[in-house]
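Missing here is one protein chain; the remaining ones are kept as they sit in the complex.
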Amino acid sequence: MRIAAGVDVGSTQTKAVLIGANGDGVKVLSRSLIDTGANVRKAAEKAFDECCQAAGIAQADVGFVVGTGYGRYNISFGHTQMTEISCHARGAHFLCPGTRTVIDMGGQDAKAIGVGPSGEVLDFVMNDKCAAGTGRFLANAAEVMGIGLDDIGPLSLRATRPVKIATVCTVFVESDILSYLSQGKKPEDIMGGVHLAIAKRTMSLARRVNIEPLVTMTGGVARNIGMVRALETVLGQKIIVTPDAQFMGAVGAALFSLEKLGESFESSVWREHAVSSRD
Amino acid sequence: MAEKPVSEYRGSIHQQQKDLMLDWYQHLDHAAETGDPPTVSMMISGNCVELLEGFGAIPQYPEVNALQLAIRHQSLEPILAAEEMGYAGDNCAYVKADIGCMLKGITPTGGRLPKPTLVLCNFVGCNTYVKWFEHVAAFTGAPLFVLDVPFLRNDTPSQADIDYVVRQLKEVVGQMEELIGRKFDYDRFRQSVAYSSEVEDLWSQIKHLAKNSPSPFDAYFDAITLMGPLYVYRGKREGVEFFRAALNELQQKVKAGEGVYDQERFRVVVEGPPPYPYFRTFRDMFASWKAVAVASTYSTVGGLWEFGFRHDAKNPFESVAMHMLAQNVTNRNYLQRYDQIRRYVQEWNADGVIIHFVKSCRLFSAGQGDMRDYFTKQLGVPTLYIESDLEDPRYFAEAQTKNRIDAFFESLEHAKRTATHAVGA
Partner (left out) sequence: MTYVTSLPPAQGDYYFMKEFERTFDSLYEGMQDLSFAGVRRWKELHPGAKSVAFFPVYAPVELVHAAGMLPVLLSGAGDRLDIQHADSRFGSFICSIIKTTMEMAMTRHLEPFDGLLFSSICDSARNLCFVIKRNYPQMYVDFLHLPHSTSDSSVEFLEQEYHRIIIELERLGGAPIQPAALRHSIALYNIQRSLVRKLYELRAQSPHLLRAWESYVLIRSGNFMPVEEHIEILKQALDYLPTRPGKKRDAIRVVIEGAFCEQPPLELIRLLENAGCDVVEDDLAIAQRWFTDDVPLSGDAVHALAESYVHRSVYSSVRHDFSKPRWEGLAEKVRSTRAEAVILLIAKFCEPAYFDFVLFKKKVDEMGLPHLLLEFEEKLFTFDRLRTEVETFVESLVFD
């Protein structure tokens, strides 16, 4: 069996995935998830290690490693890098066949990707200079209200009259929430309003690419059922979410990795591994 | 370890260009000292530098000062000074850098800049230009003339448009004559227009060389470097000599099959000004993919000559007016810019379009989302949208920008691979 790995070093969390391929086909062997923390290099190594252990596979048996995410140039054991845009598209294509649009909401950025029939990236748009529409916005809102991050989604679903959220600034939304709380607004209505505001903002971003079904959501925020429903409401379409939504980048990286197993290292298509250095 | 791709065009004209620009700054320094020759502050876009020759005057270009500062990583200090004075964070950073320099007595080369004899605002679309020069006039006490050039709101300028500009050009002549106490030398003016015409022809030929594969130069980064003499020396013999040498050198490269990098993997059209404080870093992001710009809109701010327009010495005032009205990118309407880029993609055979949104410049950037929509959805041309600023170093997110560029070329690469497979299978 050929074994390939993908490591996705994000700003908040690092994910690793092992994929195996043999005569029976391709399947995910194991995954791991840890906090990135201050030392990116160590995080990548730890995630990879845990992932191999979870699959019961020695690191040396992994044939090829592709790194992705913002920390992709800091993976000491990686063979090459791909951007997470390419990886999310590829991963979604594999795990959710028929995907034509990916909406990725991560800890600190949000993106929409137009995906072609073989998982290729046709077009993409990113919001990476502002935390509106990202997990950070939700996390801040949750903290202000003293509610656990895992509870805000279900809470938002109970909203009957979601409040109007004025600001797009994740810091200023805190004072808006406090203001609503002091006005006696119900927590579910506030949370509903927050989710709706983010969904609108995300869809506004996403509309810059051609939104075509099937629409798949990836990234950590996909675990928030309230967010998924809010997006579906604004979009007017069903959105697909898999349990591996948060690992989509690593899955895609592993798939690229698998593709390259067996090919010459000097293949002109692949860039040589280049660890970034400041000039 | 493979050699890092050379990300800068090096040739003898690169040095010649530097010398010419330094020479110009030295003349300005001399003018600051002696008051001679007279100088006229102008904007780069649709500039009527030929007119100055009739007075033996030389141009000052606040935009060039601003970008020189940014390239040398010196733009932040004057920008902050301007903001302290009351300019907004969202005002065009070119203006802030220029005004800030006046406040703090900074110049790009360390030499002096003279108080201009005339502040001539060639208003060609950019409303910010008008405000900028109003402020320059207010702070320097120099006389201001706003040359109101009608915006190109239909396909071609009307006769009323042309007449209006010609009348104003002659008003400028009258005003300058009064200011410097010397008559306008009509013959020198005509000769200057003739030189311009020659320079334009050479420049146009250079631009068309990028149609070759590989292109001998990068029509964004290298074109920007070559643009200086185009605005300062266009109406002069030195300009003709320089561009003749440049064309020759580049033609040699074409003959030798030499491109910008050892391999030309991607050809792109670039829209928008560059992030001057990160010029080199930005270029390296494209160089790492061996992506070469074969055309750019920013290199046509001073004038658009690759589609056939030339100044005409037989009708000097009218052709100067035409250039200002219709043959520079800023006075042309937004849809004409779409068309310009489309022609570049098709006729220069490009793989995609890079739209660089700059915070400072709404003329370029307001509506680029629609531009993107036109190219991706209507024409099916792969288009990348990235953001930063042209002058203010605080608005460049290196990792994010590189990420987007990498993702874009990854997808182009994938597209090329699947295309060849289809053909090969």
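Chains here go by letter, A and B, matching the order in which they are written, and residues are numbered from 1 within each.
Rule of thumb we're sticking to: a contact is a pair of C-beta atoms (placed from the backbone, for glycine too) under 8 Å apart; a residue touches a chain by one contact, two chains touch by 3 or more.
As the structure is a computational prediction, the values presented were derived from the model and not from experiment.
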Which of these touches the unseen chain: B:73, B:167, B:237 or B:417? B:167
Based on the whole complex, identify which of B:29, B:77, B:134 or B:185 touches the chain you can't see. B:134
Among the options B:17, B:47, B:60 or B:91, the absent chain makes contact with B:91
Given the full complex, what residues of chain A touch the hidden partner chain? 164, 166, 176, 179, 200, 203-205, 207-208, 234
Residues of chain B touching the missing chain are 85-88, 90-92, 95, 123, 125-128, 130-132, 134-135, 138, 144, 146-148, 150-151, 153, 158, 160-161, 163-164, 167-168, 171, 333-335, 338, 357, 359, 361-363, 365-370, 373-374, 387
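The definition used in the following text is that only the chains that are shown with their structure count from here on.
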Rounded Å distance, chain A centre to chain B centre (Cα mean): 40
Chain B to chain A touching residues, read off their complex: 1-2, 281, 288, 369, 372-373, 376-377, 382-383, 385, 387, 397, 399-400, 403-404, 406-408, 410-411, 413-415, 417-418
Taking the touch rule as given, give the residues of chain A at its contact with chain B in the complex, in rising order. 70, 82-86, 118, 120-126, 128-129, 208-210, 269, 271-272, 279
